[in-house]
Structures are given as C-alpha cells and as structure tokens.
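Excluded from the complex is one protein chain; the other protein chains are retained at their positions.
And then chain A:
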C-alpha cells in the first residue's frame, strides 16, 4: 500500500472534518451574491440581511473574509448541551446528538466564536460531554465480543477514535474463540 502507516488504520479527524464541511449551515450574509453553481449543488442567492443555507466550508470561507455571520445550529447552545449532559451522566446509554456534532462544533467555534453566545461555556460543556461519552465507550470495551458490538448513538468522531483498537481486539477475540466446526 502506498499510504503511510498512520493513515492506514482509520480516517483522520481532519478528513472527517472535511466530510462534515459539506453539511449545510445558516448564515447571515454581509455581501450580495447571485445563485452560484458548485459541484455539490447550487447555493444562494445571498441577499443581506436574509438568512441563507450554504455548506459549512463556504460559510467558513466567507466568515474568515468577514463577509457573513454564521448562525450556530440550534443544538450548539448552552441549554441544549446542558440538557444532553445531564441525560448523558444520568443514563447508561448514549444520548442522541447530531452524527457529526464534534466536527461541526469545532469548526464553528474555531472560526466564528464571536457569533456563538457563551462560546466558552459551550466549549467546556462539549468537553464534559465528550468525557462522559468516552467513559461509556470504555464500558463498551468490557462487553466486547468477537462478533458484534452495539453502541447506538455513537458519533462519527467517537467511532473513528475507537475504531483501530476495537477492530484489532475483536480480531484477536475471533482468533481466540474456537470455531464451532472444531467442536
């Protein structure tokens, strides 16, 4: 294989971020632009101060040029995250969050923290949430089985993080469990 060792085990977080950047977010444009065709579709027209839905990568680009304000998704708020955090800590299962919440939250907070209310509070909430969920996936490791593992509502970034060693250990377990044919 031509890929370096580090890229063979799984997708990198940066690649996941790139994929998540295709998702649409709402912006308040500060410039006017006609409807424009891109490979992934046609977006626009941008008419301030009307809101518009465009892909995250484009929003990031415009934001960095100070040509728009990003409207944070509704789940990226203190209330929502606080509610999820209490649910996360009080119940055994993973609570439901947008599949790519980690990537989108990171990008939005990185480039547009001035558009997000209570950005610092949200950052610390996200961190708590991540740690609570990590503890749960660690518990999942105990229930690891050679054939299946069910962790519903796990998000893309978390799946990606545990993928390399979960796969490897399941592979080892498969080797250790004697095939029924040998019985």
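Here is the rule we use: a contact is a pair of C-beta atoms (placed from the backbone, for glycine too) under 8 Å apart; a residue touches a chain by one contact, two chains touch by 3 or more; residues count from 1.
The criterion applied here is as follows: contacts and distances are computed from a predicted model.
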{"item": "From \"DNA replication complex GINS protein PSF3\", \"RRN7-type domain-containing protein\", \"Large ribosomal subunit protein uL3m\" or \"p-loop containing nucleoside triphosphate hydrolase protein\", the hidden chain's UniProt protein name", "value": "\"DNA replication complex GINS protein PSF3\""}
{"item": "Given A:53, A:96 or A:138, the one touching the chain that is not displayed", "value": "A:138"}
{"item": "Residue of A:67, A:87, A:106 or A:121 in touch with the missing chain, whole complex considered", "value": "A:106"}
{"item": "Chain A residues that touch the omitted chain in the full complex", "value": "6, 9-10, 12-14, 17, 60-61, 64, 106, 110-111, 138, 141-142, 144, 157, 161-165, 168-169, 171-173, 175-178, 182"}
